[in-house]
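Removed from the display is one protein chain of the complex; every other protein chain stays in position.
Now for subunit A:
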Amino acid sequence: MSVLTLQIVLTIAAALVGTGLFGALSQQSIVMVMMGLELVVNGVLLAAGSAWYFLTPQLPDAQVLILMATVVMAVEMAMGFAVALAIYRAQQVDTVDAAGELGG
């Protein structure tokens, strides 16, 4: 039973990763792209949590991975907002398509 539950939870996590990837690739607005990436990390949180609970609850490694994913999320958010603010201030750009000055 626990293996079945693990597989179902991992499938849900995979759905979150797929949805987030779709969003990050298809959205034009910079903040919406960040929301897609957040959704991917959301899937990682769920997958790591289920791996800890259903596979190796006696080891702390999966919990540490969740902690790491949370930090990644915070860093991504802070840097994303800082970059969005900086590029909007410099060029009034708020979509990824308009931010092409490094394209040569």
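Everything that follows uses one rule, which is that contacts are C-beta pairs under 8 Å (C-beta built on N, C-alpha and C of every residue); 3 or more make two chains touch, one makes a residue touch a chain; residues count from 1.
FYI, contacts and distances are computed from a predicted model.
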item: "Ferritin-like domain-containing protein", "Electron transfer flavoprotein subunit beta", "NADH-quinone oxidoreductase subunit J" or "Amidohydrolase family protein" - which is the UniProt name of the missing chain; value: "NADH-quinone oxidoreductase subunit J"
item: Interface residues of subunit A (partner: the chain not displayed); value: 1-23, 25-32, 35-36, 38-39, 42, 45-46, 49-50, 52-58, 60-61, 63-64, 66-68, 70-71, 73-75, 77-79, 81-86, 88-89, 94-95, 97
